[in-house]
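Got a structure for you, questions after.
And now, subunit A:
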Amino acid sequence: RDTGGQQQGGGGAAGTECTRNPAPAAAGGAAATPAPIAPNADASALKVGMAYDIGGRGDLSFNDSAAAGLEKAISDLGLVQTNTRELAAAENESEDAAATRLRQLVADGFNPIIAVGFKYATALKAVATENPQVQFAIVDDSTVELPNVTPLVFAEEQGSFLVGAAAALKTKSCQIGFVGGVDTPLIHKFEAGYVAGAKAVAPNIEVDVDYISPAGDFSGFNDSARGTEVARGQLDGGADIVYQAAGASGQGVFEAVNTATKPDAQKLAIGVDSDQYNTVAPPVNEVIMTSMLKRVDVAVFNYINAVAAGATGSLPKAFDLSVDGVGYSTSGGKVDDIADQLDAYKAAIIKGDIKVPSERQ
Partner candidate 1 sequence: MTRIRTVLLPPVLAIVFAALLCAVALLINGDSPLTALRVMVTQVGEGTTAVDIINTGAIYYVAGLAVAIGFQMKLFNIGVEGQFRLAACVAAIAGGALSLPPGLHTLVIILVGAAVGALWASVPALLKAYRGVHEVISSIMMNFIATGVIAYLISTEGFGVLRGNNISTDPIEPTGHFPGISFGASGTIFGFVFLAAALGLAYGFMLNRTRFGFELKASGESPTAAAAGGVDARRMVIVALLLSGAMAGLVGLPELLGRDHAYTLTSPAGYGFTGIAVALLGRNHPVGIALGALLWAFLDKSALALDNVGVPREIVLIMQGSIVLSVVIAYEIVRRYELAAEQRRVAAQLRAVTGVPAEVGS
Partner candidate 2 sequence: MAVADTAPPRGEYAVELAGITKRFPGVVANSDISLRVRRGEVHALCGENGAGKSTLMKILYGMQQPDEGTISVDGEVVHFRSPADAIKAGIGMVHQHFMLADNLTVAENILLGAEGLHGMGATARQRIAELEGTVGLRARPDVLVERLGVADRQRVEILKVLYRGARTVILDEPTAVLVPQEVEELFATLRRMREEGFTFVFISHKLDEVRAIADTVTVIRRGACVGSADPKAVTSRQLAEMMVGSELPSPETRESTVTDRDVLRVTGLTLDAEGGGRPVLDGVDLVVRAGEVLGIAGVEGNGQTELVETIMGMRRASGGTIVLDGKDITRAHTLQRREAGIGYVPEDRTRHGLLATQPLWVNRILGYQSRRPVASGGLLGVLDRAAARRDTERIVEEFDVRTPGVDVPAAALSGGNQQKLVVGRELSGDPVLLIAAHPTRGVDVGAQAGIWDVLRRARAEGLAVLLVSADLDELIGLSDTIKVMLRGRLVADADPATVTPEELGAAMTGADAEGAA
C-alpha cells in the first residue's frame, strides 16, 4: 500500500481509475424485506435480564443496539419495564465477575437472560449448566452448546460486504480504508467482508487496512486520539472513504474524515453496528455515507418474542442479510444513487450466488 508516491500533506490526490464490475444480474429487490420471523407474542409474563458488555448502555454501539431490542420488546410485546434488569461489565474484570452477574440475574428470577458479548461465553456455559430451567441467549458467540442457550450471532461479513461494495462504487481515488479497533477475529470478519465487497465491485481497488491496537490490548476500542491518526494516515495516503470498526475510537475516525473534507475533496466515512448518522452529533455525522448495521436489536427482540412464544428453535442460526440481521443504513441519503446495485449484491448473497468470506485472506 501507499504506493502513490509522495503525497501532499492533507490534500487528496486523484488516484488510478477504478475498473468497476457490473452488479449481479439477479437484481429486482428480491427478498429485500423478508417477512417477520414470527408474529408478536405476549411477553408480559417474562422477566428479562440483560448482561451488557463493557460500558453498557450509552456506548452508541452494540450495547445500545441490544438495549433498543429490549425497548422494542417492551413497547411491542407487552414486556413490563419493571420486569427487566440491565447490568454491565466493568473493564478488566475476571471470569467470575461475569458469572456472578449472570447468577445474580438467575437468583432474582430473571428468565430469559441475555448476555451481550462473547466475553460471557465461559461464564454462561457454567451458569447455564447449573440452571437448566432458565433460558439464556448470548450475542456474538456460538461456542456454548447447551439446550437452554441460544446463540445470537451475526454475519458481519455480509453487511460489511455491502458497505465495501458501496465504498468501491463511491470512491474517486480507487483507494479506500478500513480502521479496526483491536486486531481480533471478530473485527477480522468486518475487514474480510469489506475487502471482499470492494474487490467484487472494483478488482483493482486498493484497500488500506489498519488496526489501532494489537490483540489483547483493548485500548484500541477506546482511544480516539490514535483512531484519528490512523484514519488520517489512510486519508493522506490517498484513501477517500474509511470504514471504521473501532468502538469508541470510531469517533476519532469520523473527526479525521470530517477534518480532511475540503469543499473540493469530499471524504466519507462508514459507520458500524448502529445507524451512526443518527447517533453521531452533527456536523460530523454529515461525513457518514452509510453504516454497516448489525441488528443486535432485531436479534434481541426476536429472541424475547421467541421465548414468549415458546419457540426459540425458530430463530435463525445466524442473523444474516436474509433475516435483516445485518444490513446497511441509508440515512443521509448518500447511497441512494447506488441503492439498486447494493440491493443486487444483497440478493446475490442471500441467494448464495456470492459467498462472503468471514476470515481475512
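Annotations
Quick note on the criterion: a residue touches a chain if its C-beta (ideal position, glycine included) is under 8 Å from a C-beta of that chain, and two chains touch if they have at least 3 such contacts; residues count from 1.
Behind the choice of candidates: all candidates are chains of the complex that A comes from, given by their letters.
If you're wondering where the values come from, they're calculated on a predicted model, not measured in any experiment.
Note on subunit A: across 1 or 2, the candidate touching it in the complex is 1; the others do not touch it there.
Listed in rising order, the residues of subunit A touching candidate 1 in the complex are 85, 87-88, 90-97, 99-101, 103-104, 107-108, 118-119, 121-122, 130, 140-143, 183-186, 214-217.
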